[in-house]
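Left out: one protein chain. Kept in place: all the others.
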Amino acid sequence: MSALHINEIQKYFGALLVLDGVSLDIAQSEVVAVIGRSGSGKSTMLRCINGLEKIQAGSIEVAGHRIGPQGGDLRSLRKEVGMVFQSYNLFPHLTVLENVTLAPKVVKGVGREEAEAIAHDVLRRVGLAEKSGAYSDELSGGQQQRVAIARSLAMQPKVMLFDEVTSALDPELTGEVLKTMEELADAGMTMVLVTHEMGFARQVADRTVFMHKGKVWEQGPSEELFSYPQTPELRNFIAPNLK
Amino acid sequence: MAYQMNFAPVMALAPQLFEGAFNTLILSGQSIVAGIAIGVVGAVGRTEGPRWLDRAIGAYVELFRNTPLLVQLFLIFFGLPYIGLRLSANAAAIIAVALNLGAYSTEILRAGLQAIPRTQIEAGLALGMSRLQVVRYVVIVPALRIIYPALTGQLTLTLLGSSIASAISATELTAAGARIESTTFRSLETFLCVAVIYIAMTFTFRFIYWLIGLLLFRRKAPPKPSLIADISEISRVGV
Amino acid sequence: MIRSFGWESVEFLIRGAGWTLLLSFMTFVIGGCFALIFALLRTLGPKPVRLAIAGFIQLVQATPLLIIVFLSFYGLSFVGLHFPPMVGAGLSLAVYTTVFLGDIWRGCIEAIPRQQWEAADALALTRMQQLRYVILPQAFKISLGPTVGFMVQIVKNTSVVALIGFVELTRAGQLLNNMTFQPFHVFLTVAAIYFAICYPMSFLSERLKGNRHVRPAH
Partner (left out) sequence: MNWFSKLRSAALATTFAVTAATLVAVPAKAQTLNEITEKGKVTIGVLTGIPPYDTVDASGKTAGFLVDLANDVAKNLGVKAEIVPVNNASRAAALESGRVDMLIAHMTATPERARTFLMTNPYGAYEMRFVARKDMPLKKLDDLAGKRVSVPKGSTQDAAVSGFGIKGLEVVRFDDDALAMQALISGQVDATAAVAAVANDVIKKSNLADIEVKSDVPIFTLYWSMAVRKNATELHHWLNNYIYYSEVSGSLGTLHQKWVGIPIPGGKLPTF
């Protein structure tokens, strides 16, 4: 059974077609990396999956919820689909602990003690157990991004979406975030990650999808895709990255 | 009983209203020129001048921003004669409104000067420009762009605030309205007409500010014509 | 009866200042409630509502306060609503407060980066929950400085209700001057009292601006 099924979706920004009939099937516990040039539609696709962007045609089924051009039950969908952003988007007026416990308490109605127990657990998993009282402006970028991951994890999602989560980080800080993600992948989380980290995609993702001009241009098991790119566009794209 | 509007008696005296509107423009125009001049001197004095000057200008700014314009007007018009300085009503009104605007514009312009990053100035100096050239080519336009909404908002408030001058002089728009109201007793009609003229003047000015902004900043999207666009400037605006 | 400027006069003015404060407080509370509604509707409401509110704000902001107070105070009477002067004055000033404070608070809400809404959205918070737990607390902190700054404007601007027969500090000063004809003493004292009320607020407003943990979007 697939955890995420994208069926022929189309997305316009005004008159501009940014997703042109994208289809994708992702299995339980599969880790899929999405690569491509900026403007290829990869981030937009990710945002469509949890309804931050509306689609104009096609459908998406994720964790048992369906979205179509008419929308869908986004509320219950998002309870089971976590998302991590490039710019972390921690809530600056809340402490780390409050950031992580907010959604479980408010959305799921979990009691304070239980929510905090969950929070401490996920914070330990991202290696930030000791930072629970800090505010986001007291943390490094890498730490903030790990808190953002913990914040999503606290909702115990079935699928996690990562939108270029290391792009805003200094190179020396990307490692800690990638390590956290790798641990998540090892633990069996279903993950879709839009990334520029080719090495990481190759090493951690089960499958890599190359998007170009709003379409899934080429896809396959990561190792194979990177070693034997079939289309000239993908070859052009990965060539400088391999140096 | 539904109230019967009757604009005819007011319309008969409409020329007085237009004369008043014209005088409002003259009064606020003079105050604006003087007030902005005070603001430029004040802002430069506060940022570039010695510490005592900064303090002195700061005191002036706080005194004028923390008391009502009407009281300032009374003090200047009725109070100053007691220390031998006698002013005509119009002169007192212009001075009071100008000093008030000067206090606010000092702070607005100062905020603009401080908002330009040091690096921009250093980059200009590094290119061999003189300090004056740096100000002329590097600082002014971006600084003005930042404070443009607050500054034009303040100018609008000045135009509207000049209505306070009706308490001592009888030549501007609100005063003309009060006179007509006193003669005809058609109060609602009179003040509705006065309001419409103020609104027309304000909107005309906003349009002019918008055009100037367009020319000055050569952008498709000039600063918002709203009175308060940039929240960091909000508390600097007032009368 | 007061004949010349003395201690009794100061007492008279301080009493007037008391009314100024009470009226300012009332104005702030009534205007603040409507301002919040305006700010929320203008950022989140349906388009016709947003446009209507924006239009109303533009109109009121283009009219001198004196005229606004006059039209709203007597306008209420014209449509058959009669209030005690205190309430009437408070409501008239509240019209002015609503449009300015509404605009300020809208600015504060809009200053919260769009990504904050998105992040909360992605966590499955409802629109109201996003507002309540994520957006408003941040907007509130940003708004503190400008709001206190605007309260200074309210205090100063209550002076226009002298027009509708309400004796607050400025009107008290005028009455006192009518009795004593010592304008320099009278209005200097009036100015000093205003300053004593307003300056601490201005100071606080500046202090509140550099608030921790919240940064407006650029």
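The first chain written gets the first letter, and so on, giving A, B and C; residue counts start at 1 in each chain.
We adopt the following convention: contacts are C-beta pairs under 8 Å (C-beta built on N, C-alpha and C of every residue); 3 or more make two chains touch, one makes a residue touch a chain.
Everything numeric here is computed off the predicted structure, so don't read it as measured data.
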In the complete complex, the chain left out here touches which of the visible ones? B, C
Among C:L21, C:A54, C:V87 or C:L144, which residue is in touch with the absent chain? C:V87
Touch as defined at the start, partner being the missing chain; which of C:F25, C:F56, C:F78 or C:Y199 qualifies? C:F78
Could you tell which one of B:L173, B:L188 or B:M201 touches the chain left off the display? B:L188
Which candidate, C:L22, C:I37 or C:L59, sits in contact with the chain we can't see? C:I37
Which positions on subunit B touch the chain that was left off? 1, 3, 9, 77-78, 81-82, 86-89, 166-170, 175, 178-179, 181-188, 191
Against the hidden chain, subunit C presents residues 1-4, 8, 11-12, 15-16, 19, 29-30, 33, 36-37, 70, 74-75, 77-78, 80-85, 87, 91, 132-133, 136, 162-165, 167, 172, 174-175, 177-181, 183
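In this text, only the chains that are shown with their structure count from here on.
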Chain whose Cα centroid lies nearest the overall Cα centroid: C
Distance from subunit B to subunit A - Cα centre to Cα centre, in angstrom: 52
Centre to centre, by mean C-alpha position, how many angstrom separate subunit B and subunit C? 20
Whole-angstrom distance, CA centroid of subunit A to CA centroid of subunit C, is 45
Residues of subunit B touching at least two other chains: none
Each of the following residues of subunit A touches two or more other chains, namely none
So, in the complex, the side of subunit C touching subunit B is made of residues 58-59, 61-68, 70-71, 74-75, 78, 100, 103-104, 107-108, 111, 142-143, 145-146, 148-150, 152-153, 156-157, 159-160, 170, 173, 177, 183-184, 187-188, 190-191, 194-195, 198-199, 202, 205-206, 209, 216
Flag every residue of subunit B that touches subunit C in the complex, lowest number first. 3, 62-63, 65-72, 74-75, 78-79, 82-83, 156, 160-161, 163-164, 166, 174, 187-188, 191-192, 194-195, 198-199, 202-203, 206, 226-232, 234-236, 238-239
In the complex formed with subunit C, which residues of subunit A make contact? 50, 52, 74-79, 82-83, 85, 87, 89-93, 102-103, 106-107, 135-137, 148, 151-152, 155
